[in-house]
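Yeah, one chain of the complex is gone here, protein chain that is, but the others are all in their spots.
== chain A ==
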Amino acid sequence: MSAPLSANQALLLVARREFTTQVRSRSFVIGLLVTLGLFGGIALLGGFIAGQSSNPSLGVTPETVSLQPAIEAAAATQDVALRIEPVDDGPGRERVDTGDLDALLTGSAGGYELLGRDTVDTQLQAVVGTAVQQQALAGALAESGVDAAQLAQQSQVAVDTLVPADPNRGEQLALAIIGTVLLFISLSGYGQLVATGVVEEKQSRVVELLLATIKPWQLLAGKVLGLGAVGLLQLVILGVIGTVAAAVGGLLTVPGAAAGMFAMVVLWYLIGFFLFAALYAAIGSTVSRQEELNSVVTPLIFVLMIPFILVVNLLPNDPRNELAAVLSFVPFLSQTVMPARYALGVAPLWEVGVSALIALVAVVVVVRVAGRVYENSILRTGARVGLREALGRPAAGPADPQPSTRSSA
């Protein structure tokens, strides 16, 4: 015999179905593997590029070999790890052509030439330029009887910063980018799943059977919670694997920062997910077939991409960018911008808290409006439900959430 079912039990039953169906599905495992592969690929590519760009090599001919000490000194002060090789002019040119050497220094005083294949590394240009200048200067000074070493000491400028330079800036940037990418993938991916699930129930008409048993908000909330939990699970799996892999690979030197960023990503995933899942569900409920879904969710994908693109373009060179600072408080954008600013160490915790509170207020408003659209639209098949109908008072629509209160009145 059936027993009374509380609202929470109904909601949990729905959430559990969504969770188990999704976690057992092939797409969950594949999605996880693809994301891991993507991150692994990015890490490998990054390492490869880093390996490529370091240690430029320079050939010096018998005519220019006298510059070698000056070049080495300039390289040392400019912090460039330079490999210098004395070669003859002809073979040297060939080795530049094959890429074995990055550049060849030819010519003589007054007419030096730095020869590259199709371009010359800018660091190499700077180092060689400095060396040639200094040598010319030293010669001129000696002729006029000035002690070059003394002059150099007198003309030195010491560089210092008010705030000690953060030695972990690169790592912070990596964390910010990875966190932003993870959030983007999770929010757009699982938001899309919510919309797909809503349309699946509508298209297969199972929703009528479900709504004869439970209320629309229970079905919607259960779906959002269930799928949100799957997204969280994926986030945690990726986070743990990523952190462990980075630590083992020696890429991670500040585990505290990684843990903080991880917590931040989880927090903003939860806020962002409820915000966007509600919108995805509402938009999904207005169409009747999966084929119609893509065109109507495109605006949401744009909204998710804008802060992502802003973060990736603005913050690496300018963590204190004012536009980003303002946008990190704007709901729908803050879930991406704020954690990135936090990772870069430019947003204190109180700013994160204020931004999270603003976003939570937005969640409350959006969930209410989205719930109304969902209730008004979920049983309407055929043409797309218009905005005015969707936003109308639920009691006027066909899918009254509480018909009993009216029919018993």
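Just a few scattered comments:
Just so we're on the same page, a residue touches a chain if its C-beta (ideal position, glycine included) is under 8 Å from a C-beta of that chain, and two chains touch if they have at least 3 such contacts; residues count from 1.
Operating definition for what follows: contacts and distances are computed from a predicted model.
The chain that is not shown carries the UniProt protein name "ABC transporter ATP-binding protein", picked from "FecR family protein", "ABC transporter ATP-binding protein", "Cytochrome c oxidase subunit 3" or "Acetyl-CoA acetyltransferase". Check A:185, A:210 or A:297 against the missing chain and you find that the one touching it is A:210. One of A:10, A:131, A:181 or A:324 touches the chain omitted from the figure, and that residue is A:10. Residues 1-5, 10, 13-14, 17, 21, 200-201, 204-215, 379, 381, 395, 398-400, 402-404, 406-408 are the ones on chain A that touch the missing chain.
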